[in-house]
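Left out: one protein chain. Kept in place: all the others.
For reference, chains read A and B in written order, and residue numbers begin at 1 within each chain.
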Amino acid sequence: MTGVSDTPGPLASAHAIAAGVRAGTFRAREVLEEHLARVEALEEDVHAFNLVLADSARMAADAVDADVAAGHDLGPLAGVPVALKDNLCTRGVPTTCSSLILGSWKPPYDATVVQRLASAGAVVVGKTNLDEFAMGSSTENSAFGATRNPHDLTRVPGGSSGGSAAAVAAAFAAVALGSDTGGSIRQPASLCGVVGAKPTYGLVSRYGLIAFASSLDQIGPLARSVRDAALLLDSISGPDPADSTCLQDDPPSASARLEGGVEGLRVGLVRELAGAEGISPDVVACTRDAAEALSGLGAKVDEVSLPAAVYGLSAYYIIAPAEASSNLARYDGVRYGMRAANHGTDAADITEMYLRTRSAGFGAEVKRRIMLGTYALSAGYYDAYYGQAQRVRTLIIRDFEAAYETFDVLLAPTAPGTAFELGAKTADPLTMYLNDVCTIPSNLAGHPAISVPFGVGDDGLPVGVQVLAPALGETVMFQVAAALEAAAPPVALPSILSAGRTG
Amino acid sequence: MTVTTTDWETVIGLEVHAELRTETKLFCCCRNSFGEEPNVNVCPVCLGLPGSLPVLNRVAVEYAMRIGTALHCRVQSSIFHRKNYFYPDMPKDYQISQYDIPINAEGWLDLPGGRRVQIERAHMEEDTGKSTHVGGGGRIHEATYSLVDYNRAGVPLVEIVSAPDMRSAEEARAYVDELRSILVATGASDGKMEEGSLRVDANVSVRAKGDGQFGTRCEIKNMNSLRSLGRAIEYEAERQVALITDGGSVAQETRHWDESAGRTGTMRSKEEAYDYRYFPEPDLVPVEPSDEWIASVAASLPRLPAQRRSEIAAASGMGVESESVVTVVRLGLDGYVDAVIASGAGERGTAIAVRRLANEVAAEIGSAAHLTEPAFCRLIAMESDGSLTTAQARTVLRELLDNGGEPDAIAARLGFEAMEAGDLEAVVDQVISAHPDEWSRYVAGEAKLAGFFMNHIKAATEGKADMKAASALLRSRSA
Partner (left out) sequence: MSAMAARISTGDVAHVARLARLELTPDELERFTEQLGAVLEHARDVEALDTEGVPPTAHPLPLVNVLRDDVVRPSLDRAEVLAAAPAVEANRFRVPRILGDAP
């Protein structure tokens, strides 16, 4: 999406909002009310949120304004309305993962990223919908109902961070946080026509992110511009003593070279992903257009082969469920969340209580993945499945390392197609899983990738293109993404915004 | 055909869980302490709350390395795994434990009796919470419901796994005793079995003597003291022998020791065995101690029990396997021996000190705190130079243990001044002239009558006589 505005309005950028609030040009409260009015008008149609935090957001915005009035130093996100995926822990505020099993659980602590947003001056407007425990690619697997794509309310927003992507596309928030385990930020960003980035594994603390697959999960930004995505990422990245897997050195800056252009940069178009089975021709065309645009700007573009990348999907659908089967064992009805048959008859024994609670509390997709992962780890199958998948992971990393000897960044499609109709892929899990084929390799390797809108499909809906970079290559990745964004054909506003239903 | 247990050999391997004496838990900053109000030392990490992540305690790693080094293990790079099973005292429904790549591998421990027991591994893992069973007399199987306290969840453990190298309940007890001394000496654990700091599971099998193959083993759990460990092993060995001699066979299973009934019972058969679905813990990174770190841990270790025993044996002229030497080191009384040696006592004085410690002090180990090293050294000096007789020294020592104080003052208060040499001679002569017949026989060579005269001398001096001096006098009079 191009053409961000410098005054508060539906498309005001996070940069512009923070600058205006800091300068006293307008108040954080005004910005917030303007966003809340849009939520009021459109949320019923979109269902981006599990919970809108109007009251606490107003208090936070007023606090920012009071700080401005008092002449205090303000953070880089001063007064910026932010939406949080509802798998990020917020102290005293329900955090559901869009699952029944968490009941009305209120975490007794804030996720590290939530603390960082607060100290950056951000205003949290709500907790966004997701596929239950982030397992899905359409945000239809939510215990609280599906989210709809603001560009076409009959279609999915992608997933699992579909609520965050839709909230940003519908301008319910200037920016949002999502989590990406196999493409869960980038794929919905692509389908909703916004920017979404998965950082290098370990760049952003996972403390307080409710785990799906620990060795793959990363928190990242969704925004309507590359620049805002970079601003948000720079506000949350960096070492955290509460996460052993968080990198301990100063993080690379995502914002450092946004104006750097691509002159002389070497860009590899990933042959296997651009031409993978199931990628629709209009998406392939957009990806090739993007490559050409970069070439036109002075980048050296060539094709590159990542032979093992196509095996990523199989490896991912072993590794992620395996880790998930263990991560989700703790939802057992003992310490927090729901316990089945808590009223009426108590379970006869602890095993019956576990069975009843978990069967009633988890949805079908979560059960499928728990069973798949349990099977892959169980006695006699570990080597054939989990062990082999971990070796595939090594092969994919080796392919990437070889490619980055020749190229600075790589280019690939984000999703195989544009936003699909609600219900179109729910019957067949495997078809749904194929949505992640282009995004998964970066998760398996732990490398960063960003999806940038570039053109539209045959149906007129947004298409995203991915820029992939080596570990800690965020600076060059955002540099190329910014150039791509500037060269992209203009994208129409989401229909619900252009229909003029709000000011 | 009658087969008795004497034709059979018991084969025992032990798994010992030792809680480490860290300030905080293994993966979070909650206090590691015993006996507090329920659920006060809990946080998002040790409660397994969604979104929480573990961070490894440096001191716990260092304690684990101390234990490994003391057990002559290879201290190596290691990783953590998840051991998955559902159980209410396990907050995450998996335990973070080390699996195929433990921090300590392949060591050994020498029992005081001389047998060497191989150590397969000594790995780090987290402890579970604790359940209280309500109804049914507090027994798990008869309870109506249970209550869980997570204060202990996440407390650091080192699990020490021995090879099946022990051959009797007595050896198994000696192993645990020696291991406990080592753990306490390294400072890594307090070794308190009664508080659950040290917990032992036993793998027990039997085989006909001379058989090269191991029999099918059973794992026995829930032994809360050295005594129950010994009883459980003996019971289990007899049970297995009876099964086999009756023409049956032993089923591999986990068994539970019932202390009050004095027998083991089936807990879980092999078919019901858990499928733990181990996989590498993705929330933690590998532990790779540098050579420098390993060396500094080794250098920081105090002298360990085996070394202490040989030092004390050498200084006292007693054998390394002497029961007294073993006891003094096992009970941690060796510091008194060091003090006695440093005070200039020779071999004889040191031997006296070891005996006093292994007998009188060991019997009242609880009051050893009253006994200062200087007081003990003075007491040993007084006994060595004859100012106190053995009986007097024991009396003074008991007083020191009960109330503390200064040996000279206590001896004076009790009237234990040493007899003047002339006084003793007078008594000896008096006793000789009172028993002329016995004296003639003694002089003629009936040596056993020495005891008769010594008893009379002792009685006549009310125990104040230095019996060695009296014996010398007796010999010189008869010459």
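Definition applied: a residue touches a chain if its C-beta (ideal position, glycine included) is under 8 Å from a C-beta of that chain, and two chains touch if they have at least 3 such contacts.
Computed from a predicted structure; not experimentally measured.
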{"item": "Selected from A:L294, A:A315, A:I440 or A:A488 as touching the chain missing from the view", "value": "A:A315"}
{"item": "Given A:R58, A:K300 or A:R368, the one touching the chain that is not displayed", "value": "A:R368"}
{"item": "Chain not shown: contacting residue from A:G24, A:P241 or A:G278", "value": "A:P241"}
{"item": "Selected residue (touches chain absent from view) among B:A60, B:A202 or B:I352", "value": "B:A60"}
{"item": "Absent-chain interface as seen on chain B, which is shown", "value": "22-24, 29-31, 37-44, 47, 55-61, 77, 79, 85-90, 128, 131-134, 140-141, 143-150, 221-222, 254, 256, 267-268, 274-277, 279-280, 282, 284-289"}
{"item": "Footprint left on chain A by the chain that the document does not show", "value": "105-106, 108, 201-202, 215, 241, 244-245, 247-248, 308, 310-311, 313-315, 317-318, 325, 329, 332-339, 342, 346-356, 358-359, 362, 364, 367-368, 370-372, 374-375, 378, 380-381, 383-385, 387-395, 397, 428-430, 433, 444-447, 471"}
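Please note the rule applied: only the chains that are shown with their structure count from here on.
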{"item": "Intercentroid distance (Cα basis), chain B paired with chain A, Å", "value": "57"}
{"item": "Residues of chain A touching chain B in the complex", "value": "87-89, 95, 97, 102, 105, 107-109, 111, 206-211, 213-215, 241-245, 322-323, 325-326, 329-330, 332, 334-336, 350-351, 354, 374, 377-379, 382, 386"}
{"item": "Complex contact set, residues of chain B against chain A", "value": "44, 47-56, 82, 84, 86, 88, 91-94, 146, 148, 275, 277-279, 282-285"}
